[in-house]
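Okay, handing you the structure first.
Removed from the display is one protein chain of the complex; every other protein chain stays in position.
Naming follows writing order (A and B), and every chain is counted from residue 1.
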């Protein structure tokens, strides 16, 4: 398959993620959208790794290793992020991010 | 890869060990003081290790890291900051939280992230350093979870930082597609062929967004004031100094390696960001009644000034930027140190009315705050003035006139609100001072002494910059 297909799919996934983060108000869904963006990047990385490996570069596997790192970091982010969301829920019985406007001058 | 190549990484390995050691110390239920002292010793060890490996510099540890003089310089500043912040943290957390120990694990991990940023020369190490920094910061910002503001600030930082790191990764993927390498030097080789491709430029653009977010540059500054206000004061000092030094160091290395400044488009983008940061930061600070928010907006403006030194992309610019970062971090550390010292168990000392007439009640602390504000405003005889002067002269060499003009103009605006705070310090106070009993005399005294030393350094650098400049040049030559 030509690499363009992967690029289009990834850009679509990434844009869905961005729109989700910007438009949804539920903290958990926002978080899921960020994960979607990260996974779009993962797909892109793997596709490009294959592309450059086919083009004869020996170090193309580095991009696949990068994908592993992204996955692990995403898991760490989720662990800390969900903990913070749980704290927000315990404070206000809601995970709506609109209630967060106490910090003003 | 062999063992000899790992020797230049020794300071960073010790830094990583510091958090592991702290975890084990907590597991064995040792006291806060033990952890604080061990952390202090480990950081000193890092400094010694940097001294020990200086002869092996510059050394590349392929493919991820390069340890050169510039990296050692920025790492040194970072370690200096974490030493001071660690000291501030003791009295701050000892009074507030019954269990402040995990704070140090996160503090050292975040420091490690910033230090890794200074030595990274590959997208993988850039990403890991940045994420180590931000994931630790999420937890650090929300550390005092019983305060509403902390959780709110943590949530805001979490969503925006996660978004920005996704953008960063997307940009990296696009650049990798065009250049076929994730190493900065590999990208630089391919650059002449790909520099006009739209996907490459888009990738570069998203990376600028992510870096701009971390440095709180306009238009990515919206989180700054809320996070500065909501997080514990030592953590605010951390965000204002270490996090930004690390990010700026990696931006500098990236720009130097791929010669970013020879592309007019990039220069134009960074000029716009710098100019808008200077203007917006200073104007938003004008009417602030909250000292932490005021410092947040002032730090936005200051990184606008710093970008003016970054624009020319020459030796003088790098030198000016390094000097600026040193002066800026000492200044901010002393300002936040004063806020930490004045904060009580219930209230952060953040609204300006607390500071009314402070000079009559606590002359030493008020003088230190005044000195640091003078330095932020760029009054002569303080470090801030010389830092701005070097930035200006670096800009004049390369004739970036418009940003320079804005720099001078907005500095004058900035003078207004810094002097407003100083005016408050000298005002007549109606509030009677409630003298708190000091629970930890040793740490209180050492915090006091540190603050006095920091203020002294501001004067010393402001009057005799020779030694610092010489040191910076010496380090920057090692590349």
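Here is the rule we use: a contact is a pair of C-beta atoms (placed from the backbone, for glycine too) under 8 Å apart; a residue touches a chain by one contact, two chains touch by 3 or more.
To be clear about the criterion, contacts and distances are computed from a predicted model.
Visitor: Could you check which of "Lactate utilization protein", "ATP-binding cassette domain-containing protein", "NADH-quinone oxidoreductase subunit A" or "ABC transporter permease" matches the UniProt name for the chain that's left out?
Guide: "NADH-quinone oxidoreductase subunit A"
Visitor: Looking at B:26, B:188, B:316 or B:476, which residue reaches the missing chain?
Guide: Of all options in B:26, B:188, B:316 or B:476, contact with the hidden chain holds for B:26.
Visitor: Could I get the residues of subunit B that touch the absent chain, sorted low to high?
Guide: 20, 23-24, 26-29
Visitor: Tell me where the left-out chain touches subunit A, residue by residue.
Guide: Given the touch definition above, subunit A has residues 65, 68, 71-72, 75-76, 78-79, 82-83, 86 touching the missing chain.
Throughout what follows, only the chains that are shown with their structure count from here on.
Visitor: Just give me the whole-number Å value for how far the CA centre of subunit A lies from that of subunit B.
Guide: 26
Visitor: Once bound in the complex, which stretches of subunit A touch subunit B?
Guide: Of all residues in subunit A, those touching subunit B are 3, 7, 10, 14, 17-18, 21, 27, 30-31, 34, 37-38, 40-41, 44-45, 48, 51-52, 55, 57, 59-60, 62-63, 65-66, 69-70, 73, 76-77, 80-81, 83-85, 87-88, 91, 97, 100, 102-103, 105.
Visitor: Under the touch definition given earlier, write down the residues of subunit B that touch subunit A in their complex.
Guide: Contact set of subunit B toward subunit A: 63, 123-124, 127-128, 131, 135, 138-139, 142, 145, 148-149, 151-156, 158-159, 162-163, 166, 169-170, 172-174, 176-177, 180-182, 225-226, 229-230, 287-290, 293.
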